[in-house]
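Shown here: the complex without one of its protein chains, the others still in place.
Here is chain A:
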Amino acid sequence: MGKYVVGRLLQLVLVFFGVTLLIYLAVYALPGDPIRALGGDRQLPDSVINAMRAQFNLDDPVLLQYLKYLGNLFTGDLGTDFNGRPVADLMAQRWPVTIRLALTAWVIQVVLGVGLGVLTALRKGTWLDHTVLFFTVGVISIPVFVLAYTAQIVFGVRLGIVPVSGIDEGWPVSYLLPSIILAVFGLASVARLVRASMLENLRADYVKTATAKGLSPRRVVYRHVLRNSLIPAVTFLGIDLGYLLGGTVIIEGVFNLPGVGQLLFSSIAAQQGPVVVGVATVLVVIFLLANLVVDLLYGVLDPRIRHE
């Protein structure tokens, strides 16, 4: 087990170099000159453009640029954006916002998703089952920004029970509405995954055995069926945490939360290489770590899966 974890972590290092290089090449390959575009309709003087190109090493061959970037990285310098703000500062400011948002949404997904999944599986075919099914399918089919703007107008502007936008009121008040919007999409998937998996397991032989042994129904459901039914949900939730951390651009924009999703979006549009590489690399590492945790959890949930 320990050896397995060390091996996986070593893989991370390799992936780190590969990913940073790939992202660097991708940003470099984007058409257009980001420095020239800084002036908008007004051309900047050549002297200014040349000075900025030199400052960001943009005149070097791309591999040399990448090596310079890596070199600086090892001295703890992640570079700056075109406005001279250190990328490290940008990330230190924005990651906490996104992490709060994503984790809040994720916890809502886990609790409500698994809960609804279990409930609907046990009450299969009842009005409760149908109602939950109806709403989860309904919600998934609404585009996220429609739901977000509507919720903002209703709960923020009309009812005034949550702030319309911003993080002025801190966690949890400012994060409540965006987290719920973010959670409902994954929540529907989790609930349906757990439900389907539970139904399958409820018919399994070992359930009959357990019931025949005289175990209480509660113990059969929670100790055996649920535990075995969680594997698909755990896989989903692990990957979903990664998506929540990296894919919250729309929600961050609508609710004006200064997180990394927005940062990544605007940096790609402006072709700010160092920012894109920095943020994207952290995202990749989070994804990989989440996957590692998922793999380890399999072993805990199902003793037949062992990591030797």
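Some notes on this structure:
Heads up, the rule we're going with is that a residue touches a chain if its C-beta (ideal position, glycine included) is under 8 Å from a C-beta of that chain, and two chains touch if they have at least 3 such contacts; residues count from 1.
The definition used in the following text is that contacts and distances are computed from a predicted model.
The chain that is not shown carries the UniProt protein name "4-phytase", picked from "Carbon-monoxide dehydrogenase small subunit", "Sulfur oxidation c-type cytochrome SoxX", "4-phytase" or "Sulfate transport system ATP-binding protein".
In the complete complex, the residue from A:G84, A:G125 or A:P303 that touches the missing chain is A:G84. Of A:P96, A:G115, A:P232 or A:P258, it is A:P258 that touches the chain left out of the display. By the touch definition given at the top, chain A reaches the unshown chain through residues 30-34, 36-48, 50-52, 55, 83-85, 89-90, 93-94, 149, 152-153, 156-157, 160, 163-167, 252-256, 258, 262, 266, 269-271.
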